[in-house]
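Take a look at this one; I'll ask things after.
Missing here: one protein chain of the complex. Every other protein chain is in place.
And then subunit A:
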Amino acid sequence: MTRAGPNDHLGVLLSTYATSVILAATEGHEGEGGFHTPSISDFFPSAILFEGTIFQIDRLWIIRIIATLVLLSVFVIAARRAKVVPGRFQAGIEFLLSFVRVQIGEEIMGKERSRRFVPMLTTIFLSILAFNLTGVIPGLNLAGTSRIGLPLVLALWVFVTYWAVGIRKHGLGGYLKSNLFPPGVPWPIYAILTPIELLQLLIIRPGSLMVRLVANMIAGHIILVLCFAATQFFVVDSAGTGLMVFGALTLPAGIFMTLFEVLVAFLQAYIFALLAAAYINMSLEEEH
């Protein structure tokens, strides 16, 4: 799985894990008969309505709408019914909200500074979590974040926010100066450092946020499809042949990977929100 084919056009931005899986997927497999090869086309299902316009509706659109409705219903109901003495449901919802507020906001930015950004971090964390989890929900089976649009919008929001708060606090000049010319560095080093820092501010930070998320979701989906398609092939299509034995391997692997994807869904939402908080916090740091 780790050999680099001529197809490794995905660039160095991907983690080796995601890269190798995607490469394996695009290269296809030697499966014959009913074996469904997971591929990138899974993430671009054919349009249902308005094909070719920006209003194009497809399966992923439906998945995102369902995830949005479920997320909002759960939280709106919780907020409507919120009482001073919480029940179990409210306690669970409050746990999620306080996790974002305390573990992400206050941990990274401190209590005072984080207050302004808690709604943003909460929206980011919970929507990514909801869209990630659709990847393991039977019937949906595709993460809402596995196509670049959603991660990109969120990364753009973070990008605009950290530029805006940085400029508002230090002025454009002050913000650029403190970020591009960090003090305590001998001046010739700036020749190398400044372009790197500029690249960080403009591309690498938002780019890594969205690519990390989308690549993880793509990879997770491909592995799950691989496990379950292989199980289908070995157990059903090859029924009666010796190949059925391999089903005993691929089915538990599929179950394990499903659970692993749940963990990844939480982890990626956490990492995205955590880094968003960290980037915003960097813009707010006092000048050194």
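In the analysis below, contacts are C-beta pairs under 8 Å (C-beta built on N, C-alpha and C of every residue); 3 or more make two chains touch, one makes a residue touch a chain; residues count from 1.
Everything that follows uses one rule, which is that contacts and distances are computed from a predicted model.
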{"item": "Name of the absent chain as recorded in UniProt (options \"Aspartyl/glutamyl-tRNA(Asn/Gln) amidotransferase subunit C\", \"ATP synthase subunit b\", \"Succinate dehydrogenase flavoprotein subunit\" or \"Phosphate transport system permease protein PstA\")", "value": "\"ATP synthase subunit b\""}
{"item": "Listed residues A:S114, A:S127, A:N179 or A:Q268, member touching the removed chain", "value": "A:S127"}
{"item": "Selected from A:I104, A:V136, A:L152 or A:L275 as touching the chain missing from the view", "value": "A:L152"}
{"item": "Absent-chain contact - pick from A:A79, A:V102 or A:V185", "value": "A:A79"}
{"item": "Subunit A residues touching the omitted chain (full complex)", "value": "5-7, 9-11, 13, 26-28, 30, 37, 39-41, 44, 50, 53-57, 61, 64-65, 68, 71-72, 75-76, 78-80, 82-85, 93-94, 97, 118-120, 122-123, 126-127, 147-150, 152-154, 157, 210-211, 214, 218"}
